[in-house]
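What follows is chain A.
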Amino acid sequence: MVEIRFHGRGGQGTVVATILLAKAFFRDGYYVQSFPLFGVERRGAPVEAYLRLDSKEILIRSNVYTPDHVVVLDRTLLESIDVTLGLKTGGWILVNGPEPPAYLKSWSGYKVAIVDATHIALNNGLGTRTHPIVNTPMLGGLARVLGMPSMEAIAKAIQREVPSKPKANIKAAEMAYEEVRVLEAVKDSTSSSARA
Partner candidate 1 sequence: MASKEPLTNRSPLVIPCSYLTTEGNKTGSWRFLRPQYEEKTSPCSAACPSGEDIARIQMLTAQGSFKEAWETILVENPFPGVCGRVCYHPCELQCNRREFDEPVAIHTIERFLADTASRYELKFGLDKLAAKKQKIAVIGSGPSGLAAAYFLALLGYESDVFEALAEPGGVLRWGIPLYRLPPHILNEEVSRLQDFGVRIHCDKPVSQNFLKEAKKSYDAIFLGCGHSQSLPLSIPGEGLPGVEDGFHFLNKIRRGDIPTLEGTVAVIGGGNTAIDAARSAARLGAKVMVIYRRRQQDMRAFAEEVEMALEEGIEIRELETPVEIASQKGDLLVTLQKMRVAQEDLQGKARIKPLGRKREKIRVQHLFIAVGNTAAEDWYDLPSKTRGVTKLNNCVLEHRSREPVLVYGGDLAASIKSVVHAVASGKEAAMALDVLFKEGPKAMESRLKSCLVGEGPSLSMEIYLGGPRAKRNHSIVSYESLNTDYFRFAPAISRPRLLREERLQSFAEINLKIGGSLAIREAERCFNCGLCNQCDNCQLFCPEIAVIRDDNPQGRHINYDYCKGCGLCVVECPRNAMVLEEERL
Partner candidate 2 sequence: MKQVLEGSHAVAEAVRLARTQVISAYPITPQTHIVERLSEYCADSTLAAKFLRVESEHSALAALIGAASCGVRTFTATSSQGLALMHELLHWASGARLPIVMANVNRAMAPGWNIWADQTDSLAQRDTGWLQLYCEHSQEVFDTTIQAFRLAEWLNLPVMVILDAFFLSHTYEPVDVPRQNSVDRFLPSYQPRFKLDIEYPCAFNQLAPPNIYMEMRHNIQAAMDEALIFFDQVEDEFEDIIGRRYGPVEAVQCEDAEIILITSGTVTSTSRQVLTELRDKGEKAGLLKIKLFRPFPTKAIREHTASAKKIAVIDRNFSFGASGIFAQEIRAALCNHPGHPPVFGYVAGLGGRDVTTAVVEEIYWLTKGNDMPQPESIWVGLHEVDHAIGQS
């Protein structure tokens, strides 16, 4: 079983990102389970959402405490939140940003990748400069570093579930897939141990 934790802010589409990813994995034949951090939701407040995937039925119905990977949609969260909390050694940290985050040094033992999802989102007309919609490009970046799910599955999930500008969202995911940069030694994501 693989557990992925998403960090974002209310209104950025963090929860939607996990749902899209769940649907993409489901399309690729996995059992999935996705849910937000249970509680009250407020625009702008830090939010978390989770995804479990497995090749067999998922029985566990408690929160995610020790994720295999984390995805950070808003790099300003790094100032206030330890995104590595509970993160399994060797897991991916995928951060939205144009350049390596300052925290890189403290992330030894993890694999780190960055993708400028904000830039990609704005180039594709998703959201505004102050409120870019970065969830779909982050999915593209994640698909690349994990080597799953397939971009076809992600495109299909976006096509079916995103009511506004599905084409631009797919394009953004694809661009992120191409542009994501791996900062640690691990380059060949397809051979990663991230397989479920």
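One rule holds in what follows: a residue touches a chain if its C-beta (ideal position, glycine included) is under 8 Å from a C-beta of that chain, and two chains touch if they have at least 3 such contacts; residues count from 1.
How were these candidates chosen? In short, all candidates are chains of the complex that A comes from, given by their letters.
Just so it is clear, the structure is predicted and the values come from calculations on it, not from any experiment.
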{"item": "Which of 1 or 2 touches chain A - same complex, any copy", "value": "2"}
{"item": "Contact set on chain A toward candidate 2 in their complex", "value": "18-19, 22-23, 26, 31-36, 38-40, 58-63, 65"}
